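I have a structure I would like to understand better, so I am pasting it below and will then ask my questions one at a time.
Note that one protein chain of the assembly has been removed; the remaining protein chains are unaltered in position.
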Amino acid sequence: MADRVTLHEDIGTLEADFTHLTFATEADVDAFYDEADRRLAATGRRWYFLVIYTDCVIKPEVWDRFAARGKRTNIAYGLGTARVGTSAAAREAIREHARRDTFRANIYESRDQALLALGEMRKRHEALGETGAVGTAQTGATAPILEVQGIQLSFGGVRAIANVGFGVNRGEISSIIGPNGAGKSSMLNVISGFYRPSHGQILFEGKDRTHLPAHAVARLGFARTFQNIALFKGMTTLDNIMTGRSLKMKGNFLTDALYWGFAQKEEIAHRAEVEKIIDFLEIQAIRKTPVGRLPYGLQKRVELARALAMEPKVLLLDEPMAGMNVEEKEDMVRFILDVNDQWGTTIILIEHDMGVVMDISHYVVVMDHGAKIAEGTPGEVKADPVVIRAYLGAH
Amino acid sequence: MNWQFFLEVLMGGLLAGVMYSLVALGFVLIYKASGVFNFAQGAMVFFAALTFVSLTERGVNFWLALAITLAVMVVLGIAIERLVLRPLVNQPQITLFMATIGLTFVLEGLAQLFWGSQPHGLELGIPDEPMQWLSESTNINISQFDLFAAVVAGLLVAVLAIFFQTTRIGRALRAVADDHQAALAVGIPLRQIWAIVWTVAGFVALVAGLMWGARNGIQYALTFIALKALPVLILGGFESVAGAIVGGLIIGASEKLAEVYLGPYVGGGLESWFPYVLALAFLLVRPEGLFGEKRIERV
Partner (left out) sequence: MLYREAGQFKSTYAGDQQVFPIRQDRIAVVCLLIVAFVVMPLAANEYWLSAILTPFLIFALATLGLNILTGYAGQLSLGTAAFMAVGAFMAYNFELRVPWMPIVISFVLAGLCAAAVGIVFGLPSLRIKGFYLAVATLACQFFVLWALQRIGWFTNHSASGVITAQKVVIAGYAFDTPATKYMLTLCIVAVLAVLAKNLMRSETGRMFMAVRDMDLAAEVIGIRMMRTKLLAFAISSFYCGVAGALFAYTYLGTVEPEAFNLDLSFRILFMVIIGGVGSILGSFMGAAFITLLPIFLNSMARPIENVLGIALPPGLMSNLEVIVFGALIIFFLIVEPHGLARLWQIGKEKLRLWPFPH
């Protein structure tokens, strides 16, 4: 087995070559993983994994052990995995398992593509300051910042979401796509705490937060925008964005009533923060305009500003580009990318514009009729026949 | 526990409740058809009753006075649609509600302006006396008049229910209640429909006014009866004709029973607030009422 495992120091990657290999018994599985674990432990640091599945056969009866050992090794020594499967059948099989066992398939057609993906992953982790030290177990790239598992949601007799689960990594842009009525907005509503799922769990930073109401979810660090703009129509742009600072404001109605002093200082301090966001989103001219009078595109931008004012850890965007023309879309995409880059905010996006989704997402989840039908990187999803059938048409 | 007395109070309450239902019916009609919560229904009852009684007192024949009053209510309905509803077509419900509050004041003022503000009595020919054979055989006193009112209300409800369910206009009314713009898109003549609805509501108001007027006399306090119809609507649901009846019965019965059995402990006067508090408690448990439609807010 030793020759199957290669450690590439320069790119911090362990390459496991399963080409033409058959895992028929548990002993086979253990043989490989014992060797891998031994080598990894000796290095004293974490590695990216590159696994090549070309013509690899894993018997169904040993799959569970294979997956279990793989998970253990990942948690102990891994920073991220990319897989290679040259045949479509192999890729299908891996994706199927990934769906069932909720791990990221990250499977590519060629070794070069997989290495590229690992490179991207590495860059992102470096930007976020993730280290490769052994022992940073549940933090770091392997544990997602947000995980939903087995979510089910019904309205009356209508099943809106049927057993959906996926994970979102910190600092990444993940998209949920799917035809109309697929349950995407409902999923977002579940994540932001509006709807209580009848079954399932939501884990944030490893902790269960399934039953938290919407305002408590906001307190944890979630902000969102809405499909049909949910701005406060009776207030100006500035006031709307200031409401986003609500959680950060200390003080109560008594200090407000006596304004001069504490409340005024708070107002000015938060106003300064809000002005930074106004500059960032280039909406200075409409500060004092009541939002009801603004055109649609600007209203969406103000809504984004309000969400950003909350300094969220996770930003949920529900069709932020709906109804915009090309220029407005480009602006919005630029803003979203800037937010992700500058502040490292994790973003979950619902969007219909495939070009945008494929361009900016790190990870894509596809839903249809309330169920998850595919997930993976944009490249994987684009090529997935199930997705193409359900949604994309000939590509 | 004096069962006969209890039954008497209960029956009295139920029958009073029927009277409340009559007023509530008018509310339900307008709400069902135009989505407007017509706070002015009570004022319409007052206006209709006052017009009728003022005509008969001036010597006009009963049936002629009825016809004239109905005509007046029709004109009123059309005027309201044109002057108040049409300009406020797509405004939020709360605006329309407040407009009907304003309408209440206008109607009350107008009624008293035209016909003066003294109370009037009204005779419909049916005495407010216990039914002889019932009180003789079972010792329970139930007013003939109350029974008559119940029968009238029942008839009215039956007619309205048939109207809504089976006729084309009834269907159109239900469509309009759901969504003005969609109804317009399908070609339903919104304005005519509204004029029809307000006319029918005016007719119901007239009937209610006559019943109440004969019972309690026609005076300014009649408008407060309309306020009592609000708890009826909350219990029964705003969109349901059946709910108006059931709600009325419950409110009427509980109000009387509370007054008789709980009143002595707290110094009386319970009927001024008991129905409202009951409705409030009900709202907390089942906001849409017994027969109302649940509204799900989608984000």
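Before moving on, here are some points about what is shown:
So that you can tell them apart, the chains are marked A and B in the order they are listed, and the count of residues begins at 1 in each.
Simple rule for what comes next: a residue touches a chain if its C-beta (ideal position, glycine included) is under 8 Å from a C-beta of that chain, and two chains touch if they have at least 3 such contacts.
Owing to the predicted nature of the structure, the values given are computational and were not obtained by experimental measurement.
Interface note: of A:A160, A:I173 or A:M242, the residue touching the hidden chain in the full complex is A:M242. Although one chain is not drawn, the whole complex shows that of A:A16, A:I176 or A:A218 it is A:A218 that touches it. For the chain left out of this panel, the touching residue among B:L14, B:M73, B:A183 or B:L230 is B:L230. Only one of the listed residues, A:L79, A:L146 or A:A263, touches the absent chain: A:A263. Touching residues on chain A toward the chain that is not drawn are 192, 194, 213-215, 218-219, 223-224, 226, 230-235, 239, 242-244, 246-247, 249, 251, 253, 256-259, 263-264, 266-268, 271-272, 306, 310. Although one chain is not displayed, chain B still touches it through residues 37, 83-84, 87-88, 91, 93-95, 97-99, 101-110, 112-113, 116-117, 227, 230-231, 234, 266-270, 272-273, 276-277, 279-280, 283-284, 287, 297, 299.
By definition in this document, only the chains that are shown with their structure count from here on.
The centroid of the Cα atoms in chain A and the matching centroid in chain B are 57 Å apart.
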